[in-house]
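For this view, one protein chain was removed and the others were kept in their places.
Just so it is clear, A and B label the chains in written order, and each chain counts residues from 1 on its own.
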Amino acid sequence: MATYYPVFDLNRLFTAGFPIDRTSDMILIFSDFGVTGPYSGAMRAVVHREAPDVTVCDLMVDAPDRNPKASAYLLAALSREFHPGDVVLCVVDPGVGSQRRGLVVECDGVLFVGPDNGLFEILIRRARKCRVKVINWYPANTSASFHGRDIFAPVACMIAKGEPVALADIDPAQRYVPAQSWPDELSEIIYVDTYGNLMTGLVAAPGWQNRSLSLLINGQLLSPARTFSDVELGHGFHYRNSIGLCEIAVNCGRADQVFGAEIGTAVFIRD
Amino acid sequence: MATYYPVFDLNRLFTAGFPIDRTSDMILIFSDFGVTGPYSGAMRAVVHREAPDVTVCDLMVDAPDRNPKASAYLLAALSREFHPGDVVLCVVDPGVGSQRRGLVVECDGVLFVGPDNGLFEILIRRARKCRVKVINWYPANTSASFHGRDIFAPVACMIAKGEPVALADIDPAQRYVPAQSWPDELSEIIYVDTYGNLMTGLVAAPGWQNRSLSLLINGQLLSPARTFSDVELGHGFHYRNSIGLCEIAVNCGRADQVFGAEIGTAVFIRD
Partner (left out) sequence: MATYYPVFDLNRLFTAGFPIDRTSDMILIFSDFGVTGPYSGAMRAVVHREAPDVTVCDLMVDAPDRNPKASAYLLAALSREFHPGDVVLCVVDPGVGSQRRGLVVECDGVLFVGPDNGLFEILIRRARKCRVKVINWYPANTSASFHGRDIFAPVACMIAKGEPVALADIDPAQRYVPAQSWPDELSEIIYVDTYGNLMTGLVAAPGWQNRSLSLLINGQLLSPARTFSDVELGHGFHYRNSIGLCEIAVNCGRADQVFGAEIGTAVFIRD
């Protein structure tokens, strides 16, 4: 499998100076809170209150549940949706309430706020320019289980409004530790969408369908196609999806059921 | 079954002059993207960026999945929610990436943007005044599978802002072809809501419960009622729902399970 991105240069992370000196027009939300319950609404309400002039947009709130690794590959693939100046509030945080730290990560002009559990690892590797800071701000009345509402959302608002926020400088005791055991691309299913389509952690360049790559999943070998309408009804295929990942789908069917796959199911490329 | 609307006059469609000469305050979204995944959020983010002064409102994002026909009857029933000047971004688009065209449809002052696959057929038939234009704008970097984000949302924003947009005049080679085989009302279930209530494609006039019409579904004959609280617990009935469709429901029960019905299940009116 090709590595499409330059080898990760750890030194890029520790650039001096992290001038949070701009304001943002948009805060996008990426979480695993789910579409039900009060969690997404409560976090969004905090943003509305603390940054009333900033547009808030739930990008997706069903990131892989309590799975920072799969989420990290998905978040990196969504970078097309982010523009320089955006603040992206990212909460996939199974370790909430433990000693895991909070981070502010700037990748190519986009600012990400969320937990230090690998969620930003792939974004960081793929960035041309990147800076990381540790959040050093713990307000009173912080709950043990909802740092999205109590810490990350207020920090995102402070950054969006250009207000100073207590971000610890990174020093030897407070450095970002990359999840080096993770591959640059993940040969697994990382997301199952509402149609049953299976997103992999493999990056698909434009023209993906013209490469003669087959994909093996649970014993089934699939050919590439451009899109659904190029395939017969009920046939499985793989293609470059709208966020640039290799995705397995069945035209007018549910690939998750047809191939018995879920998040974590391995896929294999066959040249 | 009565036809409540005047016979469709094809000529109304080809009115000369399509003066997109106003700005809109609201873009409503009707799609089958589902509430999960990045699709709804990514499309909404485009609207926020390109028309920041326009209010964006997801009206519903779980229209009948890849089913333009059922969606067409549902969309037409939702016309109460649309006001003149609104732009409605409509994406139920199983043929995305194929040669199907994109349309801008003006029905009684409301502008609809989406694919030319029948989705606007019932709206068009029921409109007093209607104009249709073909979208002739394909930006670079258009994905093969997400024209909602890449084409329809930007076009909706251009229209809302009153900006010129490349809309092809309709000519003999580019005319809207009505789905003439579709009935004016559909005697089928077109939507199952979160409570298991079954919307039909039959239009119910006010006072529906006073007509002595019975509805037959999977061998069960149902009487009309005004609303849930007029029926005993656990009893099935049909009524005029809040968007003016004949709907089958069970008081404090799930009609989909009680009657074994889903989208496409036939219903029959018995006088």
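Miscellaneous remarks
Basically, a contact is a pair of C-beta atoms (placed from the backbone, for glycine too) under 8 Å apart; a residue touches a chain by one contact, two chains touch by 3 or more.
Note that the structure is predicted; figures quoted are calculated from it, not measured.
Among B:C57, B:A166 or B:A205, the one in contact with the hidden chain is B:C57. Among A:G95, A:G109 or A:P178, only A:G95 touches the chain that is left out of the view.
The missing chain lies against subunit A, touching residues 33-39, 41-42, 44-45, 48-49, 52, 65-66, 94-98, 143-146, 149-150.
As for the chain not pictured, it touches subunit B at residues 25-26, 28, 35, 55, 57-62, 78, 81, 83, 191, 193-195, 226-230, 239-243, 252.
The criterion applied here is as follows: only the chains that are shown with their structure count from here on.
For the pair subunit A and subunit B, the distance between mean C-alpha positions equals 33 Å.
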